[in-house]
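Please see the structure below; I have some questions.
Just one protein chain is left out here, and the rest sit where they should.
So, chain A:
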């Protein structure tokens, strides 16, 4: 008996050059077919969808092609009395979409169009006794929400509104035997969660708690023979996990532990030559989510045709420089 490594086969005719123009056209067109079934069905995460689209356009230097005024009006209409922001009109506010909205407004340097004091109040109201954060008033606890809370407040320059020591304590209680982090204390490590927790510790200047050599080893073992990275042992590679692993490695200063050329080939192979955009794996359907993480991953790998991306906020470095937000990178 032997474990077969789960992986994908890289085809010889897979795309191997970066098709920037096609990706920009794909994203620009995505929002225009508003009565499409798939598009409508994703309304429950619309705010994040807009963030993915705008960020990838900004990274490609094409932000001006998006309809800024319409988007800003949309965000204003999604802020609720409690201060929180929802994915779409008629939906309930949640930390996930509050962060997305604040990220979008940061790209546009337009934070003042919403009531930011109320956003701060909302984030603050979701911190629990043990330092953790609920995603909304219904009480789901997850380290993803600790990240959302810290990132939102850092972009608003109001990190001190919450109990940071307690928040850090909770995130650290989710650290595991492999150096990684899970959703809650006791949960298994997962690349997405590791990204959230290292990102959170970076924003709060607490990266010294991370066992960087142990975690870095686990993260670089995510790379499979195809060059792609998976999110947990014995799982398939995926462009979005490639980003989460890569960004985490960048934050803990171990990005050189993976084979950059092989990862680049994998990400490029996930492009769709006909429609533009990136899929999770070669040959799958593309979407804006994987398109952002494909482009952002290539940026971290040093692609000169893309603006440098910040590994913690997944936004262009220049935007964070302008805002004077400087998350910690391990030294």
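Points to keep in mind about this one:
The rule we apply is simple: contacts are C-beta pairs under 8 Å (C-beta built on N, C-alpha and C of every residue); 3 or more make two chains touch, one makes a residue touch a chain; residues count from 1.
The criterion applied here is as follows: contacts and distances are computed from a predicted model.
According to UniProt, the chain absent from the figure is "Geranylgeranyl transferase type-2 subunit alpha", selected among "Geranylgeranyl transferase type-2 subunit alpha", "proteasome endopeptidase complex", "ARP4-like protein" or "Trafficking protein particle complex subunit". When the omitted chain is restored, the residue from A:16, A:40 or A:321 that touches it is A:40. In the complete complex, the residue from A:94, A:250 or A:307 that touches the missing chain is A:94.
Among A:132, A:152 or A:223, only A:223 touches the chain that is left out of the view.
Where chain A meets the missing chain, the touching residues are 1-3, 5, 35-37, 40-41, 44-45, 86, 90-92, 94, 136, 138-140, 142, 176-178, 182-184, 186-190, 205, 208, 213, 216-218, 220-221, 223, 225, 232-235, 238, 254, 256-259, 262, 272, 279-281, 283-285, 287, 289-290, 331.
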